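Moving on to subunit A:
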Amino acid sequence: MKPQSSCVRIQKEWDIVGARHVARDMAKELGFGIVDQARIATAVSELARNIYLYAKSGQIIFEKIDTMESKGLSIIAIDSGPGIADIGQVMQDGYSTSGGLGAGLPGVKRLMDEFVIQSEMGKGTKITTKKLVR
Partner candidate 1 sequence: MELNIDIVEERNKSVVRLSGEIDVYTAPQLKEKLLPLTKMTGNEVEVDMEFVSYMDSTGLGVFISALKSSNENSSKLKMINLSDRVYRVFNITGLHEIMDLERINKVER
Partner candidate 2 sequence: MGEVINSSIEGYKDLLKSFIETQDERSLYGVEMMSKSFLKNNILPEEIVDMHIQALEELYPELSQEVKHSMNFLLEAMISYGIKQQEIQSLKEKQFAIQSEISVAAKMQNTLLKTEIPQAKGIDIGAISVPAHQLNGDYYHFVKGKDDTIGLAIADVIGKGIPAALSMSMIKYAIDSYPEESMKPNVILENLNRVVERNVDPNMFITMIYAQYSPRDNKLRFSSAGHEPGFYYNAKENKFTELKTKGLALGVLGNVQYQEYMLEMKPGDMVIFLTDGVTETKDQGRFIETQEVLDPIKKYKDLSAQEMVEHVFKYFEQLQDFKRRDDFTLIILKKEV
């Protein structure tokens, strides 16, 4: 029996690779196609990189969704970093590119099916995303 959930701590840049690895393995097991596997890995890469760059440390929690109605992967990124002052702003297209971040959070939102962000200044950020097998 393969694990139904998994948690990766993000502290070093190397941990980003570890998170991608877990994401891709779980996506493969769930039956995602090769393109979706790559999309999920890229989304996780982005989330992990944000933690590494801005919060210094945090974790990414993976959970398989396997019910009668739906099948997919839930990914939650949590950190206790400085938080995001203006969520509306970081979710705007083009905001991250000026800082050289690449896809940024709007990119993650596009790569995944569901995306919820919560953040509090001085307390940290929690991003919950999901992707379902079609």
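Just so we're on the same page, contacts are C-beta pairs under 8 Å (C-beta built on N, C-alpha and C of every residue); 3 or more make two chains touch, one makes a residue touch a chain; residues count from 1.
Basis for inclusion: all candidates are chains of the complex that A comes from, given by their letters.
In this text the structure is predicted, and so the values were computed from the model without any measurement.
Between subunit A and the candidates 1 or 2, a touch occurs in this complex only for 2. Those residues of subunit A whose C-beta lies close enough to touch candidate 2 in the complex are 16-18, 20-21, 24, 41-42, 45, 87-88, 91, 94, 100, 102.
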